[in-house]
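With one protein chain removed, the remaining protein chains of the complex are shown where they sit.
What follows is chain A.
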C-alpha cells in the first residue's frame, strides 16, 4: 500500500536556509544541501525548497543549489517560489528538481499549468494554494498571502486538477505559524473534491497534528517546517508515532530514534 508522506520544508534566501534551525550535528546548518542530506537520513519522504529570495539578480543561486542537491540527495524534491514561466520550470527540472511548485503565476496565468503539465508531465507540476477562511468557505490568496483573488479554494483546486496539475500543496494561512494544528476541515474538503494528491501545510506543532491531518483531514502528505528544524521531533520519531496509530508510513528504522534525548 502507498504510504503517507512526511515532507520537511526549507525556506531558502540567497542560497541559505532561513528560519531558526537548531541542528548541532551539522557542520553548516544554513547549508541547504547539508540539511537536505540530513533529512534524507532521517527518513524524510520528500523535500520542498521554498525560495524566498526577493532580489531578482540573486535568483540564479537557487539553480546552483538545485544542482548540488541533486548530486547528493536521492529522494524527490520540489522547488517553489517565484516560478513565472515555462523557461523557469525547464531550468529547475534540468538542474535536477523533480517537481516545481507554482503559486501566484498559476492564478494569474492558468494556462501555464496546462502548458507545463503537457510539456513536462503532470507529475512534475505542483500547484501551491494559499487559503484563508471566509465564513464557511476559503479564499485563494496570492503574492505571499497579501493579495485577494475572490477565488474559492475548492473551485480553484478542481480547476488546477483539470488543467493538469499533478499535486496540490495546500497551505492554511490561518494556521501557518500557529503550531495549533493543520486546518483539518479545509484539507478534507479539498481532498474530497479532487482526485490528485494533497500535501497539507500550515500549523504543525506536534506529531498528533500530522496524524489528524493525514487521517481526519484525508491528506496524502504532511508538510512541516519548524517542528523538524528546531529538533523538537525527528522525522523518524513522528513516523514511528504515526505507525503505532495505524497510519501507513515508510519507516526503515523500526526503533524510535533516541539521539535527541
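Going forward, a contact is a pair of C-beta atoms (placed from the backbone, for glycine too) under 8 Å apart; a residue touches a chain by one contact, two chains touch by 3 or more; residues count from 1.
What we mean here is this: contacts and distances are computed from a predicted model.
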Absent chain [UniProt protein name; select from "YeeE/YedE family protein", "Imidazole glycerol phosphate synthase subunit HisH", "Fe-S cluster assembly protein SufB" or "ABC transporter ATP-binding protein"]: "Imidazole glycerol phosphate synthase subunit HisH"
Among A:11, A:51, A:88 or A:167, residue touching the chain not depicted: A:167
Of A:30, A:145 or A:197, the one touching the omitted chain in the full complex: A:197
Absent-chain contact - pick from A:94, A:134 or A:148: A:94
Residue ranges of chain A at the interface with the undisplayed chain: 1-5, 40, 45-46, 67, 70-71, 74-76, 93-98, 118, 120-124, 166-167, 195-197, 220-221, 250, 252
